[in-house]
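The next block holds one structure in the form of C-alpha cells; read it before the comments.
Only one protein chain is missing from this complex, and each of the others stays in its spot.
Chain naming follows the written order as A, B and C, and within any one chain the residues start at number 1.
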Amino acid sequence: MQVHIFRRPPVGRRNLMRIHGCFALLLIAASMPASAAPEVGKSPWGPADEIGRLNLMTAESRAEILKQSDASQAYDLSVDYFVGMPSWHGIGDPRSQYWLTHTPRGTEVDDPMQVGRQANSRVSYTGDAVSMYTHMGTHIDALNHFGLNGQIYNGFSADEHLGDRGWRKAGAETIPLIVARGVLIDVAASQGRAMLPDNYRIRRADLERALMKQTVSLRRGDVVLIRTGRMARFQEGQAFIDKAPGLDMDGARYLVEQGAMVVGADNLSFEAFPSDDPVNYVPVHTYLLAEHGIPIIELAFLEELAKDRVFEFAFIGGSLKFRGASAAPIRPIAFRLVKKPE
Amino acid sequence: MQVHIFRRPPVGRRNLMRIHGCFALLLIAASMPASAAPEVGKSPWGPADEIGRLNLMTAESRAEILKQSDASQAYDLSVDYFVGMPSWHGIGDPRSQYWLTHTPRGTEVDDPMQVGRQANSRVSYTGDAVSMYTHMGTHIDALNHFGLNGQIYNGFSADEHLGDRGWRKAGAETIPLIVARGVLIDVAASQGRAMLPDNYRIRRADLERALMKQTVSLRRGDVVLIRTGRMARFQEGQAFIDKAPGLDMDGARYLVEQGAMVVGADNLSFEAFPSDDPVNYVPVHTYLLAEHGIPIIELAFLEELAKDRVFEFAFIGGSLKFRGASAAPIRPIAFRLVKKPE
Amino acid sequence: MQVHIFRRPPVGRRNLMRIHGCFALLLIAASMPASAAPEVGKSPWGPADEIGRLNLMTAESRAEILKQSDASQAYDLSVDYFVGMPSWHGIGDPRSQYWLTHTPRGTEVDDPMQVGRQANSRVSYTGDAVSMYTHMGTHIDALNHFGLNGQIYNGFSADEHLGDRGWRKAGAETIPLIVARGVLIDVAASQGRAMLPDNYRIRRADLERALMKQTVSLRRGDVVLIRTGRMARFQEGQAFIDKAPGLDMDGARYLVEQGAMVVGADNLSFEAFPSDDPVNYVPVHTYLLAEHGIPIIELAFLEELAKDRVFEFAFIGGSLKFRGASAAPIRPIAFRLVKKPE
Partner (left out) sequence: MQVHIFRRPPVGRRNLMRIHGCFALLLIAASMPASAAPEVGKSPWGPADEIGRLNLMTAESRAEILKQSDASQAYDLSVDYFVGMPSWHGIGDPRSQYWLTHTPRGTEVDDPMQVGRQANSRVSYTGDAVSMYTHMGTHIDALNHFGLNGQIYNGFSADEHLGDRGWRKAGAETIPLIVARGVLIDVAASQGRAMLPDNYRIRRADLERALMKQTVSLRRGDVVLIRTGRMARFQEGQAFIDKAPGLDMDGARYLVEQGAMVVGADNLSFEAFPSDDPVNYVPVHTYLLAEHGIPIIELAFLEELAKDRVFEFAFIGGSLKFRGASAAPIRPIAFRLVKKPE
C-alpha cells in the first residue's frame, strides 16, 4: 500500500517541519479566527452558494477574454484515459478500466439484438464501458472533495448533505462551464529545468520569479496553471506519482491572495507531500477547497503551451457533470490571446 | 430485454418498408459501387486517416468562427450523469454507477492513510468513482462504433485492429478538440410542437423546412444538431428512450450532401427505429460513421439554444480521450455569433 | 424507479394493516422491552459475538448430520449468474455485469504479455471479470445488512464500525462454513400449487400445515428453506421480482421460536412486501438479522429438492468471504439423509 506519502517523515525532518509549522501558524493567525484549528470558509456569495470563487466569472469576463482569442490553434490540456494510466490508488481506489461490451465477432456469436447472423456480420458493432476514480486523468476537484471537521466549503455538513449517491451540495454537476483568462506559471522552465526535482516544494518566491520572467501578472478571476514538468513521466506509471514536486502552503497562499478563481498543475496531487501540518495531511487542498472555495485542476497537460511559451490564454472547459461527485474529468482548451489584454 | 426496437416490424408494415427499401436502394445505387451491399468508406485524406470529416476543420475555420463569437453567455449542451439516468441498456450494457470510495465518517473508521483518528476527523475526505457505458449522457460516437462487414471507416479491420483494450484505430482519443460553426435544426419547433411524436422519422423535407424557417443554411464543416424536443422526458427514464423520434436515412443523406462535419441530436439513438433495412439494424449509423466518417453526438442538451432561438453558434467541445473507445462523453459549449458570418 | 414495493399502500388497505399492526405490537410486547420501538438483540454468546445463531453449530451437530448423508446425489441449491439476471436494482444498485478482459483474438492484437504474435495465437487466452450487488443470485445476508437505530445485531454501531470498505463487524467473511440439518418447507406444494399467488404472505399456519403434510418437524439449529415456487419465473427478469410472495412477520416469529439457525427462501426478498409496519419497511429482515442474529438465504434454488420431495437433508455451504460485506453469494449443496435422524 502506497500510503507512505501521507505518513509523517522521520524525526530529523520533522524537527525542521515543526519550525516551518510554527511559522505557518503565525502566518495563518493573521487571517484566521482566534481558534487554532482552521474552519471551512463562509461564502461571500451567500449561504446557498456552492461554487465559491467561480462566482468571479461574469458575462463580461467571459466576453472579454474570448474577444482576444485566436483559435487558429487549439491547445489540448488533457491527457488520455487508458488501462494502466497512473492514478491515485495508494489506498485502493479503482484504477482506470475499459472493457468491450460488444464486438463485431462477439455479436455474431451472441446475437444480442436477435437480428440473425447475417445482420450481425453486416453491421460490425463495437460498444464499451469504462470505470474510473473521479480523480483520474485531467480533472477538476469539486469543493466537496476535502472539508474540515465534517463540513465542506460554506458550512454544508456531511451528516446532512452526503448521501450514498454523493453530495447534495457542491457536487461536480454544479461546476459551471469555465471561460476565463488562463495563466501558465512555468516554474520548471523559470529555473532552467525540464522538470522540478523530486519532492520539490513550490513556494511563493518560485511563483513570483517565474511570473516575472514571463512578464505576466495574475489578476482576479484567473485560472492559474502551474507547470512542474512532471508530465514527462506520465507514461511511466507509478514513477509519475512517487515523490512528485508540488505546491507548498506558502505558494497556495500567494495564489489565494492574487485572486485566483481556479488553480491547477500538471502533477497528480497538486500539493507537495508530505504535509508539514501534523494534523492535516492535505493542508493545501483544505485551504483552497474548504477555506477559500477554489477548485483545483490536476493532471493538466501543459507541455504544448510551455513549448510555445503561451503564458496567457483563454481557458475554456466544461467538466463532466457527475452528480454529487467530488471531481470530474475535463478536457480544457486553450487559445492564444491576440493582444495583451489591457 | 428491450430489444424489440431492433426487431423487424409486423408484416403489414414490412410491405410498406419493402417499397421504401427499394426506393432507398435505387438512391444508394447512384453513389455506391455496383455491389449491392454497402462497404466502408475510403478516406479522401489517405489510408492512415482515422478522423474522417473532422479533417474539414482548419486553423482558418476555427479562427473564423471564434472571431464572431460572443461569450457573454455560455450555453451548456450537456446533461448530468447520475445513477438511474436513461441510457442504452436493452442488451445488458452497464448503467451509470457512482459510488463513494472515501467519506468523512468512513475514513475515521478505516484510517486508510494511517494518519490517526484526529487527522481523519480534521480533514473530511470525500472520494468517489463512476462506471458507465461510453454511450451515456451527452457523448460523441467515434468512427469505430459501427462498421460494415468486419471493417470500420477507411478499411481498418476488427481482426487486425481490435484488441481487448479497444480499437487501435479511430478510438475516441483520436477525436480532436472541435471548434466549428454549429447549427441547430429545431425540427420540433418548426412544426409548432414541443416534441416530435413517438417514432417520428425526420426526413430531408423536415430538415429543409426547419432551416428555411430559421433562415439558416448549412455549410461544409458544420456541426449540425437536430432538436426533436425529446429531452423534456430525460428525467423520466425509460420513457425517454422508448419510441423516440429520430433521423431517417433520407435525412441522413441530406446532411452528408450538405457537407456536415459532425452531426447530432437531443435523443439517445440519433436515428429512427426500427430500421427499414432488413439486414442492417442501424443503417444511419453505419452510413454516417462507416461510409462517410462523420461522428455523431447524442443526448445533446439543446433546450436553452432553442428557447433563445440561437440557430447558429460557435461549437466548442473536447470529448474525453478514452483510448480505443467507441465513444466518449463531451460537455460542449455554444456561444452566440455576433454577426452573421459572410 | 421500482420503489413502489416499499411505499405505503392506499388508505383502505392501510386501515386493515393498522389492525394487524396493533395485534403485532401486542405480540411483540410479550418479548420486547417496555420501549415501543424494537432494538437490536444482545447476543447470548457475548459482547464480541458477530455470528449470532450460527453459534448453534457444533462439532457434534456437523458430524451428526453428515453421518446420515447420502451423497450419491448432490443437489445444487444455486442459480446461475449472468448479465440480465433478475436482481434488486429498484434504487440503482448495480446489476450483474460480466466482461472479457482477454480473448484469443484480442491478445493477438494487443500482445499484453509481450510474447509476440505466434505465442499469442498458440495460447488462446480467455480472462474475464464480473461486478455485482452482493445480494444477487443465491446469497446469504450477513447480520450487518439491516440494523435498527444505527446499530446492528449485538450493538455494533455504524458510526464506530462502518468504514468505506464495509463493516468491521459481522461482515460476510465472518460467516462460517455451514454444515447443518436442512429442512425444506414447500408451502406452494402443501397448497397444491406450483407457485404461491402474487403478494401471498406466508404465515405461521402456512408453515405448520406444510410441515405437517411433510411429516417433518423443525429442530433447533436447522437451516430452514421455504419454497414459494417463484423460481419458475427466474428467467423472466422483473416478473420474478414484482409482487413476489414472501414471509409475513407472523411466519418469521414462528421460525425464530422453533430455533432456526439460518432461514431462507426461493424468492428475492424473503419477506412479503409491502411491510405492515409504518416505520419499518423491512420488518422481517430487521427482526431476523438485527434482533435475533439469524442470517437469511435468498434466491435458493429448491426445485430439485421439491421435485424429489427431499424435505430433510444435509445442508453444506460456504459463502464467499467478502470482507465487511452485507451479503455474499453461496452455492450450497444438499444431500439426502439415509435414515430419519432420531
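Note that in this section a contact is a pair of C-beta atoms (placed from the backbone, for glycine too) under 8 Å apart; a residue touches a chain by one contact, two chains touch by 3 or more.
This structure is a prediction, so every number in the text was calculated from the model and none was measured.
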Hidden partner chain, touching residue among A:106, A:221 or A:332: A:106
Touch with the omitted chain, as defined above, among C:164, C:222 or C:271: C:164
Touch residues of chain C, complete complex, unshown partner: 3, 6-7, 37, 59-60, 62-63, 65-67, 69-74, 76, 78-83, 91-94, 97-105, 112-115, 118-119, 121-135, 137, 144-152, 158-159, 162, 164-167, 173, 176-177, 179, 278-282, 286, 290, 316-327, 329, 331-333, 335
On chain A, residues whose C-beta touches the chain left out of the figure: 1, 83-84, 92, 94-95, 97, 100-103, 105-107, 109-110, 112, 131, 159-165, 168, 237
Positions on chain B where the hidden chain makes contact: 92, 99-101, 105, 129, 165
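Methods note: only the chains that are shown with their structure count from here on.
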Geometric centre distance via CA averages, chain B-chain A, whole Å: 28
Chain A-chain C separation of Cα centroids, rounded to whole Å: 44
Shared interface positions of chain B, touching two or more other chains: 83, 92, 94, 97, 100-103, 105, 112, 131, 159, 162, 164-165
